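These notes are about the structure you will find just below.
Complex shown without one protein chain; remaining protein chains in place.
By letter and in written order, the chains are A and B; residue numbering begins at 1 in each of them.
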Amino acid sequence: MTFDDRQTRLQDIIDEPLNTWLDQAVADGNVPIGYTCSYVPRALLSLDGLIPVRVRAPGAAGTEIAEIYLSNVTCSYSRSLLEFAMDDRYDFLGGWVFAAGCDHIRRLLDNLDYLISPDFSHMIDAPHRKGDAALDWYIKELDILLEKLADHFGIDTGEEALNAAVINQNRLHRSLKEIADLRKQKQPPISGTEFQRIMMASLTVPAGDMEKALREIKDSVARREKQTDFRARLMVVGGNIDDTDFIHTIESTGGLVVADRFCTGSLPGLVMLDESNDPLTEIAQKTLLETSCPRMMEDFQDRLGSIIDTAREYDVDGVIVEHIKFCDIWGIETGLLVDGLREAGLPALRLERDYRQTGEGQLRTRIQAFLERMNK
Amino acid sequence: MKPSLIGDLAVYGKYSLVNWMKIIILVVRHGPFDVIRDIRRYPWILVLLQVNSLMWRFIRGRTGRYREATAVVMSDIVSSVIRMMEDVFFRGNRLVIHEDMVPPEIMRAMGLAPFMTELMGILMPMIKPHSVENYIDASENEGIPPDICSLPKSTMGLALKGHLPPALAVVTSNLPCDGGMSSYMLIEKKLKLPVFRLDIPYNFDTDRAVKYFAGELRRMIDWLEAHTPGRMDWERLREICEERNKMLEYELELWDMIRIRPAPLAGEPVWLSHMWNFNVTPGSPASTRIYKRITEMGRKNLEEGVSSIKDERYRALLWNPPMIHFIDIYNWAEKTYGISLIMDSMTFNRIPMIDTGTQDSMLEGLGRTIMAGPMARHTRGPAKNYLDDIFHIHKHFDIDMVWVAGHIGCKNTQALNGMLRELCRRESIPLLIINYDLSDPRIVSREGIIEQIDHFMENIMKAEKMAS
Partner (left out) sequence: MIVAGCDVGSLTAKAVIMEEENIISQAVVLAKTRPSESAGDVMEKALKKAGLSRGDIRFAVGTGYGKDQVSFVQRVESEISCHAKGAWWNRPAVRTVIDIGGQDAKAIQLDDKGKVVRYIYNDKCASGTGRFLEVMAEAMEVDLEKMGDIGKQAKERITISNQCVIFAETEVVSLINEGKDVSAIINALHRAMAGRVVSLARSIGVETDVVMTGGVAKNSGVFDALADCLNLPVNHLDGIDPQINGAVGAALFAREYA
């Protein structure tokens, strides 16, 4: 399959919550588990026939039903998920695992439990800081999750199974990183939209299917023409961006997104786990210490520093910091990040958006003006 | 002149005089020129000086011990604000700025002077409804999205305008919500002070969580000892906790009394006394004395068969933080519809007394007062906490209707309104969700709030207004 054909196929895959690969896996007896936050370690949801599925609402339109419960001043991601859930679009999930990531997502679980009573739902009480006590707490929380998974799904959560999950995740991340790293090139062979499509597929399909696709992509991408038709190299920083349309809107103005530092992006998302370490401790450590989310209340300076470092590593011309309207954490963080980036000499644009793809014209205008300001 | 107005003026006269005396003593101690300088530095002092107008709005039209108890609570608040100003003027070398959900008992036991940042954002609009608008605007102009809760916006605005007193350090937490937690990133940037943050678990009702948070409090003590001259005096902490326990005993007695219909006391003697004395000055003997006095007045009313208001037609529960820019709403509701505010979510709790046996038990007890305390348990915890409490209070306090102060900036609670409506329908509990903004009367004015209540009382409760 050519690279472009594979892209079309991947787009079809990610356009449905229950895609064909997942559907086949379910038919084969596997159990997809939905999760909504980066503080839910995927490795733990990959044990013994479970498949981690980052829950999305592709093509979400109105959220009229969800607003009755979640109100219209909550994040449109959480509302869109509830809308889809009320429309039975997630009936294929065997369960939901949340992390106490933010107020809106927590309330989503409250409302899901009330309205749908999923067979299995669990909230990981993720700490808001690092430090030894917080890490111990988090390890215990993950332990509790494993017990519940074992109890409910009858799966093997022993050390051998965990080690295997670590190895498998590393393998997948390694393959993804090989493609992600191509974007450091001056003229990468792959656009941000194309890469985002690959990332989203990797978060929503069985790992085996993804690895097979990645092998083909790696072969076909080597034969691709370099991207030359762009005005500026951009980094996007933000939260849950799971729709390729947003990246596409940015790139339609002539900016090339080379660095994707958001929850569903490759930075720092494709963390490699130390296979010689105790698996649960290693998973907890890497997740808590490296996920880099503004919910971690002590780490603003670290986050800013790491964004600046990444920007230099990827030789970006400017940074777009996005947030979904009504998000409290990102709402406050964005302004501070943009100020900090500008002080460090990096042009930065703050972009407020809706989870659903609307107001494309307005977004394009802002991004075009940003590129013009950079003289690009 | 009507007898009730004469009585109002007499009580007002007595207590406003007392309040002014306290203020004048502070002015004299600090020095008039220094006071003028500090008024320029902290313009909110001018707002606080108008506190007697708030007292008037609370007491007018009330009678007897209810009126007196209201004035007593206000006068106590004046005293304690004066002590806070003394800390700012005279104890700047011990001043620690802290967020509203950090236990001040610990800082007091360490010989530090705690200054609660959010207090200004709460107290100012109570006294003068429009007084924090410029702080809210300052935050929004700095790039804070307008949908962020107006209390963190006011607090950030105070920091941005340089209206917070110089301090040694800042102590905050991840309570009560994301907006509150994140606002300290901006405050930290602006104040350039060392900041400590307490991490409070989501599932706080387990032994594990209690121990974790006690560990956090120890970490806070160590940090404060490293960054300030404060030193933990565990005996002092014991005294403070025991004093707090005494105050709680009086409060529990008061709550027992107000279960009776009609209630011997209601309104400010119940909610404002709690808000101030349990959050700002817990463990102070003055606070315990106030509670003792209020409880005695309540007891006397009960013995004599006197109710707080002459015609208690309806008993209400207010859910969510009170409407601070229309804080005399309960006085208005009493006069307009005979509604008595019996209980509210910022007051009610089921936290046990603090076990002062050991250091750990004290820290665990204090931890519980925060984690399982009002607002925190509701905003930070699962919906169950929110809903169970409402239905328990409804039964326990013989409530006729639930009013939810539906602050538009509180997404946590907005996201439970749908569930709450359905469950109240199921239980046939009349529910009014008032749409407004906590601190910003430009969003929904006092008249706009009244209109919503009028609609509800007329259409759902089929109530007639009281003859004026």
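Quick note on the criterion: contacts are C-beta pairs under 8 Å (C-beta built on N, C-alpha and C of every residue); 3 or more make two chains touch, one makes a residue touch a chain.
From a predicted model like this one, the values you see are computed outputs, not experimental measurements.
Asker: Tell me which of A:56, A:197, A:261 or A:356 is the one touching the absent chain.
Answerer: Considering all chains, including the one not shown, the answer is A:356.
Asker: In the whole complex, what residues of chain A lie against the chain that is missing from view?
Answerer: Residues of chain A in contact with the hidden chain: 61-62, 64-65, 67-68, 72, 354, 356, 358-362.
Asker: Even though one chain is hidden, which residues of chain B still touch it in the full complex?
Answerer: Interface residues of chain B facing the absent chain: 417-418, 421-422, 425, 435, 444, 454-455, 458-460.
Just so we're on the same page, only the chains that are shown with their structure count from here on.
Asker: If you average the Cα atoms of chain A and of chain B to get two centres, how far apart are those centres in Å?
Answerer: 40
Asker: Within the complex, which stretch of chain B touches chain A?
Answerer: 142-145, 147-149, 174, 177-179, 181-186, 188-189, 197, 199, 201-203, 208, 212, 215-216, 219, 379, 382-383, 408-409, 411-412, 414-419
Asker: Which part of chain A faces chain B closely enough to touch in the complex?
Answerer: 68-71, 73-74, 100, 102-104, 106-108, 110-111, 113-114, 123, 125, 127-129, 133-134, 137, 140, 294-295, 297-298, 300, 325-326, 328-329, 331-336, 338-339, 350, 352
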